[in-house]
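With one protein chain removed, the remaining protein chains of the complex are shown where they sit.
Now for chain A:
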Amino acid sequence: MSSPPAPSDAADGLPLPLRPIAALGRTVLALLQGAGSLALFGLEGLSHLLRPPFYGRQFLAAFLEFAFYSLPVVALTAIFSGMVIALQSYTGFARFNAQSAIASIVVLSVVRELGPVLAGLMVAGRLGAAMAAELGTMRVTDQIDALTTLSTNPMKYLVAPRLFAGIVALPLLVAVADLLGVMGGFLVATVKLGFNAHAYASDTIGFVQTSDVVVGLAKAAVFGFLIALMGCYNGYRSKGGAQGVGSATTSAVVSASILVLAFDFILTEMFFSR
């Protein structure tokens, strides 16, 4: 009778102390391979935005999902966040008699950070999962292969319109979130905290600069791209039936959320660090 197969580490023939290093090396190589694969996928998707044919219906459907159907959840998140910032900053700033700074704190927090980041995270949870599940199901039920057999490039038909919709729609969504977040702060300040409405509005408009808004919206465009990219990438490459689609969905949400936060730091460092 043959002996049982040796574990793979032992099969490497490495001395015991070196095996963790070999495992680490394999992990790093796998990470680099994954990053390269993701970058190529993203570049291919973007390249299809520049080459016809274009799929307007697919873009409109993805745009509606991003901009219209995500609006309620993003709006609620933004308005409550603005209200909470006003309350929290009031309790903190009252100790230093600096309540007049509340309008500027609210508008800067919302426009520069909370608007794009919270909208990005909410949309990553909602649409990243939906995209990964839809494309993943299409993959495991041969629908993506069927597209290829029907003279339709799946990257062009499925991926490129979603990437473009993410880039275009999230800034619009964030613009609305910015307005609602500031409005939430305004409501709390004027109704609950007794601020003068005209003075609060003047402070808000006077303090915020165009660059704050523009950079916030630029961040949103990057986040929109990242969310669509992770949703499409994980769904498009999913395999293994229902479990594979489930894993792809989880990976899409987790990776998109982490990338939103990481790129938020990178972009803030690029644009706002003086």
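Odds and ends about this structure:
The working rule: a residue touches a chain if its C-beta (ideal position, glycine included) is under 8 Å from a C-beta of that chain, and two chains touch if they have at least 3 such contacts; residues count from 1.
Everything below uses one rule, namely that contacts and distances are computed from a predicted model.
UniProt lists the omitted chain of the complex under the protein name "ATP-binding cassette domain-containing protein" (options: "XdhC family protein", "ABC transmembrane type-1 domain-containing protein", "N-methylglutamate synthase subunit B" or "ATP-binding cassette domain-containing protein"). Check A:Gly34, A:Pro53, A:Gly206 or A:Gly240 against the missing chain and you find that the one touching it is A:Pro53. The missing chain, though absent from the display, is touched by one residue of A:Gln33, A:Ser47, A:Gln88 or A:Thr148; that residue is A:Thr148. By the touch definition given at the top, chain A reaches the unshown chain through residues 52-53, 55, 137-138, 141-143, 145-146, 148-153, 156.
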